[in-house]
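Okay, handing you the structure first.
The other protein chains are all here in position, but one chain of the complex has been omitted.
Letters A, B, C, D, E, F and G mark the chains as written, and numbering starts fresh at 1 in each.
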Amino acid sequence: MIMDNIDSKILDLLTENSRMSYVEIGKQLGVSRVSIRDRIQQLVNKGIIEKFSVVINSEKAGKNVSAFFEVDCEPKALVEVAEALVNHPYVASCYQMTGPSTLHMHVLVEDMGELENFINNELYALEGITRVESHILLRRFKSRSGLKL
Amino acid sequence: MIMDNIDSKILDLLTENSRMSYVEIGKQLGVSRVSIRDRIQQLVNKGIIEKFSVVINSEKAGKNVSAFFEVDCEPKALVEVAEALVNHPYVASCYQMTGPSTLHMHVLVEDMGELENFINNELYALEGITRVESHILLRRFKSRSGLKL
Amino acid sequence: MIMDNIDSKILDLLTENSRMSYVEIGKQLGVSRVSIRDRIQQLVNKGIIEKFSVVINSEKAGKNVSAFFEVDCEPKALVEVAEALVNHPYVASCYQMTGPSTLHMHVLVEDMGELENFINNELYALEGITRVESHILLRRFKSRSGLKL
Amino acid sequence: MIMDNIDSKILDLLTENSRMSYVEIGKQLGVSRVSIRDRIQQLVNKGIIEKFSVVINSEKAGKNVSAFFEVDCEPKALVEVAEALVNHPYVASCYQMTGPSTLHMHVLVEDMGELENFINNELYALEGITRVESHILLRRFKSRSGLKL
Amino acid sequence: MIMDNIDSKILDLLTENSRMSYVEIGKQLGVSRVSIRDRIQQLVNKGIIEKFSVVINSEKAGKNVSAFFEVDCEPKALVEVAEALVNHPYVASCYQMTGPSTLHMHVLVEDMGELENFINNELYALEGITRVESHILLRRFKSRSGLKL
Amino acid sequence: MIMDNIDSKILDLLTENSRMSYVEIGKQLGVSRVSIRDRIQQLVNKGIIEKFSVVINSEKAGKNVSAFFEVDCEPKALVEVAEALVNHPYVASCYQMTGPSTLHMHVLVEDMGELENFINNELYALEGITRVESHILLRRFKSRSGLKL
Amino acid sequence: MIMDNIDSKILDLLTENSRMSYVEIGKQLGVSRVSIRDRIQQLVNKGIIEKFSVVINSEKAGKNVSAFFEVDCEPKALVEVAEALVNHPYVASCYQMTGPSTLHMHVLVEDMGELENFINNELYALEGITRVESHILLRRFKSRSGLKL
Partner (left out) sequence: MIMDNIDSKILDLLTENSRMSYVEIGKQLGVSRVSIRDRIQQLVNKGIIEKFSVVINSEKAGKNVSAFFEVDCEPKALVEVAEALVNHPYVASCYQMTGPSTLHMHVLVEDMGELENFINNELYALEGITRVESHILLRRFKSRSGLKL
């Protein structure tokens, strides 16, 4: 078994507040501070916890437009295109999926003008891209922070 | 201006380690502990920092299959379907986008059997779903934690 | 022949400035004021000039989001859906085209929130709509005013 | 606020008849001629009124076929193709949208023969176009003049 | 063997001129009038020649618009829809093909207004049609008369 | 008016039997032989009757497989590809339509082997073809001979 | 490890000739007859060998048409439709895949008439099927017998 029940509860608490002290976590779960510290160390060592981080509200931080892209590439160029895209600060994530041979990419920009500029001057300028499809976030029903997609 | 340069650097540091102490952040940025505390409090008050959290590696936590869905609904049922889906523990995120009138959904499951069961017994059982398209993660080129999509 | 060369030039001048006086038009084209007045009257009588109007810049008038929709309907409901849509103040135009049995619709709204509200609460609420595809204006290369599409 | 209620009513009146005198507008709205003149001047200065123009009925002016095109381009060539297309007199409008990386274009021609000639000899002759989809207007349910799309 | 070489040549001559006399055909092929008569009788008896007919130029006969339709039906209704469509005088042909479960239909009408009327008032009024795609002839590169498609 | 009622009836009779004598047509329509001869001559002179021909049953003549193709071309190559295709004896018709920039082509072959050979060795060998979609006739609901599509 | 090297070689020999005697297999692999018998028994017990069977050439057995179907269902009906289809003797295989919510089905029939009958009278008669796409085998480049897909 990867994690026992107490590990899961520790992850739940840290997901909601990663600055919670070992003492407080221990109190809530009825376990000693030392045991909590050791278990968290184990979760980090096993790579289950990748990092302690913050969830930033992108709109409130000035990124008003959240766009999803399907990027069609010449098959031979796909990995190279992906590696170029992931270096761009607007690109939040970039995946290869089953289905069509496209890259699936999430982009956060300040406004539509910045998006148009990104598409025409940066995305379309890359070698090996044959077609792009973009969509813009209308409504966020759920966005779970914590678990990496 | 939403944030000044020091706010941005605080966010960068917290994104990498949300348990870093105010003293340490202050030392790295050449700012007093009190100022750091106040600025972080401001970032929380403005809603820029939504929460202090952890990034969990989904595969290492036993979620081996990461799937993306396009869920076509009868237009009238879209919001209701979305509200039903976001309550499901496998559903990590659910968005409405421009483009086709579908819901875009990320799902994390343990294995292909759990995925097949989710599709046939839970997703297809919902009223108002007319067509579903699913794709599975092949390769993760970038997955930025911190900024909410 | 529908129009002679002088008629065409009158239309060009009026397209650029519909408040230009008959005298001024006559001077520019080397034709008498009376002849200009008669010719314009003819263009109105024949229905070539539908109306004297203004071109309003939609962004500057507060309509920041220009969206194009493809609205799929149950074939039997298409005309009824179209007639409901054209009464909505956000809908700038609505056409039936060859190709797929959709309605092609242009919508002008103030922001993405108003668009999301229009889609979920007004468009999706109409009987007979089976699927909607929406796209948002990124860049306007040309937008000829005057000739009705 | 961009415009107050009287500005909106002035725009409505000018949209229906851009040759209406300041006196007449003033009388209808219960405002002085001078105030109307100043407000219209403001609307022009702010760029809200782009120009005073006419709405021409394209069929009655001999343009019997109204066609919509989706023009797929090699991404690198998109802006260049758009700039070539907007210079063509048949092209009434040309937009870049979210969604697929195509140009959306409206074309007005006299008949199907002129359309076929435009497609085969002018559109297909441009460098960088990879695929074209054309549709022809069947029925116009609404075509709002005035507000620029 | 279905036909010998002389049969083929007879079919070629009749395809070009079905009123040619047996004597003339016989002279051109170096065969007796009686043999020609018997062979043509055989071709009719075997069903190879379905009928002696004329090729009518549809545009010159007033059918200016030649349209192709893909008609999507509820699977259960496909045969019934097809049988309703083939009775319509505008419908020149109607086929079921492999590929998507649509009916492929050729329609000849006088003008775009008649087409719009056919689509909205006759085609869309049929029970069981879920979606229609229409295209209009731009250019005819080849149209072989004689062999039934 | 292009044709009067008697012309239409003559066309109907000739469509069913193009070898019918002038005398017989005249008798059926209550018109003199000379008048029928003159009217038919007029229909030929105006190009309404393109030719007197036969309808050949393609399956009975050994063409068991009737296939429809959508041939995608590089836009610049479309006319050249069409001109190459129309010279091929298997190709019964070839059209350019509105909709996607493809050629629509009907092909008649003896069997699936001949079809596979045509696709791989003749169609795919042409310069400028980028993609081909083929469908095979399952059922013929109506196939009007006479009127050219 | 699931199988060692000798197990693999046994499977290779049986795939090519499942009637080969234990003695012969043993001789070829330099292993005793008893060991071969025990290993084959193990492969059967573990379920690796599902059965000893024959590869039948479908065309030579009179099944001239091999068709692939994509069957779209109402999501709720998918499992029920699949269970109805697998009972049909023409259906060779039926799978649910990621991607669109269709059933992927292989069908073997004697000729196109049998296929048309199967589609119109059996497939389209099932409740819950919304759309069907069919394709026919043109050329078989590889068809590995033995490993179950």
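Going forward, contacts are C-beta pairs under 8 Å (C-beta built on N, C-alpha and C of every residue); 3 or more make two chains touch, one makes a residue touch a chain.
Keep in mind that what you see is a predicted model, and the values were worked out from it rather than measured.
The chain not shown here is in contact, across the full complex, with A, B, E, F, G. When the full complex is taken into account, the listed residue touching the unshown chain is F:Val132, out of F:Ile6, F:Val31, F:Ala77 or F:Val132. The chain omitted from view is touched by exactly one of G:Ile49, G:Cys73 or G:Leu126, namely G:Ile49. Remark: the residues of chain E touching the chain excluded from display are 98-99. Although one chain is not displayed, chain G still touches it through residues 2-3, 11, 14-19, 46-58, 60-63, 66, 68, 82-83, 85-86, 91-99, 103-104, 106, 108, 133, 135-149. By the touch rule set out above, chain A reaches the unshown chain at residues 72, 74-76, 78-79, 96, 98-101.
Note that only the chains that are shown with their structure count from here on.
The chains touching chain D as well as chain F are C, E. More than half of the contact pairs of D-F, counted by residue number, reappear in one of E-G, A-G or A-C; that pair is E-G. In whole angstrom, the spacing between the mean C-alpha positions of chain A and chain F is 58. One simple way to say how far apart two chains are is to compare their mean CA positions; for chain F and chain G this gives 43 Å. Taking the mean of the C-alpha atoms as each chain's centre, chain C and chain F sit 41 Å apart. Among the residues of chain C, those in touch with two or more other chains are 96, 98-99, 116, 119-120, 133, 135-136, 138-139.
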